[in-house]
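Removed from the display is one protein chain of the complex; every other protein chain stays in position.
Order as written gives the chain letters A, B, C, D and E; numbering starts at 1 within each chain.
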């Protein structure tokens, strides 16, 4: 599958915290950088997300801001 | 300044492509991963974005999807 | 591939309008409903988007508002 | 009222699942396609969302990705 | 019409800048605060946006970050 989202970043699931409807997932990508995703609990179950699993972060370029000092 | 966005990723501007109102910016982060941001031309000018400049990508966790094979 | 985004809707590309950096794509889904996506020109080229091509719209549930009369 | 969001899709509420602050709403649109929205519990109460109610999904075109096989 | 988006802010259109596909709209709200919206050129035409026109900014709460010094 090819997706229009410009940011498709490979990593490994570090941990998953489920809330009542929304879960927070930490994905470790190259260089030890941690990306945090906020997704539905159903997604966590459907994708079988658990520490150690290979996954990608998918982010639309229009959702990325740039900051400079 | 502290920001609620959970993803604040350090990198270096690789290149900037301006359109008529929207610009695409490529930021190289750790491990050579490239993050693409779609921001306004005014932002590019105001932040003085150019190749080689240190910058951060700022992404809300609710804008990050996770994909698995 | 499985993706956390809850809305993965099958359709057919109706038309594509490229701007200087951003393109507008119309996707016809079931019942003749048209979904409009605003994506980068690179995405259009990379995915080979053209009228008649089968495609899916991918939308995070946190990006969907509900309106009632 | 007219809204700039390009995707304004008519449907009927199928079900509503409230969490502690965030609710997941399933809206059935033409062709039996289900759209999932993640909105605040206050919105659910204020809009009186319940199964069978007519509603629209409102989605900005910049929040729609396209995927192809 | 009632909309789930928690931020529905009244104001007056200050100016509109059209690009090739995307337009930037400045809306002046209470206290002289200027809100910038990036919407499609079709939206500008369809809504008849021009300086002096009354309008609202509609923003989902999940799209708002908070920053502190």
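The criterion applied here is as follows: a residue touches a chain if its C-beta (ideal position, glycine included) is under 8 Å from a C-beta of that chain, and two chains touch if they have at least 3 such contacts.
This is a predicted model, so every value here is computed, not measured.
Chemist: Using the document's contact rule, name the residues of chain B that touch the chain not shown here.
Modeler: Residues 1-6, 37-40, 42-44, 46-47, 58, 61-62 of chain B touch the chain that is not shown.
Chemist: Can you list, in ascending order, the chain A residues touching the missing chain?
Modeler: That gives, for chain A, the contact residues 17-20, 22-24, 36, 38, 62-63, 65-69.
Chemist: For chain D, which positions touch the chain that isn't shown here?
Modeler: 1-5, 19-22, 40, 42, 58, 60, 62
The definition used in the following text is that only the chains that are shown with their structure count from here on.
Chemist: For chain D versus chain E, what separation do you get between their C-alpha means, in angstrom?
Modeler: 21
Chemist: Hunt down the residues of chain A that sit against at least two other chains at once, touch-wise.
Modeler: In chain A, the residues touching two or more other chains are 1-6, 37-40, 42-43, 47, 58, 60-62.
Chemist: If each chain is a node and each touching pair an edge, is that a line, ring, star, complete or other?
Modeler: Basically it's none of the tidy shapes, so other.
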